[in-house]
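Structure below; questions to follow.
Right after this comes chain A.
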Amino acid sequence: MIQSTFFYTTAIILFLIGLYGVLTKRNVIKTIITLTIMETAVNLFLVTIGYVKNGTAPIFTSTISDVHKFVDPLPQALVLTSIVIGLGTTALMLSLAIRLYKKYKTLNYLEMDGEDEK
Partner candidate 1 sequence: MKSNYAVLLIAIPLLVAFLQPLFSLINKRLTKWVTFLTIGFNFIYSLKLLNYVMANGAQIAIIGNWKPPFGINLYLSPFSMLFATIIYFVALIVLLVYLIDKPTEVDDRMSIATLLMVMASGAITLTGDIFNMFVFVEILSISTVILISFNNKGISFKGAFRYIVLASLGSSMLLLAIGFIYGSLGTLNLASIAYRFNLLNPVYASVIVFLFMAGIMVEAELFPFNAWVPEAYKGSKSYLNALLSGVVGTTGIYVLFRMFITIFGSGQNHIQVIGSVNFNAVIIVIGVLTTLIGEFSALSQKDIKKILAFSSMAQMGIIAVTIGVANMNSINAGIFHLINHAFSKSLLFIVAFPIINIVGSANIDKWEGLGRKNIFLAIAFAIGSFGLIGIPFFNGFWSKMMIVESVVSAGGWMYLVIGTILLSALVETFYFFRIIFKLFVDKKIESTYSVHIFIYLAILILSIIVIYIGIKPSFLATYIHKAAIDLVDKSHYISTVLGVIK
Partner candidate 2 sequence: MEIIGIILISIGVIFSTLGALGLIRMPDIYNRLQTSTKATTLGAFSTIIGVGFMHPAWLIKTILIAFFILMTAPISSHNLGKAAHKAGIPLTDKTQIDECPQKEENK
């Protein structure tokens, strides 16, 4: 049986993988990917906080109205917000990557130099 401890562990391991990637990778696109991994990990963590074993989605329908089986809806609302925020940040990061590539013709962060020092 899958326990929520399993989800917590997965979330934290994913978070740490993302952190390791951010610390070591110097490629713009790879950095963006690792940051996305971190975001996903945090979302997983948040959803797990509201997890109820054998629970149902927190929506009343004509057949379901047992509130005791509902999973916690608040973390889901938080995740909804954080997904949208993550989308915005990723879009912005990718457009910055496009501009950086056009300017320096490389995606390696360390090789970007030669800026006019005005």
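Convention: a residue touches a chain if its C-beta (ideal position, glycine included) is under 8 Å from a C-beta of that chain, and two chains touch if they have at least 3 such contacts; residues count from 1.
Keep in mind how these were chosen: all candidates are chains of the complex that A comes from, given by their letters.
Predicted model only: the values in this text are computed from it and were never measured.
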Practice item. In this complex, work out which of 1 or 2 touches chain A. Key: 1
Review point. Of all residues in chain A, which touch candidate 1 in the complex?
Key: 15, 18-19, 22, 28, 31, 35, 38-39, 41-42, 45-46, 49, 74-75, 78, 81-82, 85, 88-89, 92-93, 96-97, 99-100, 103-104, 109, 112, 115-118
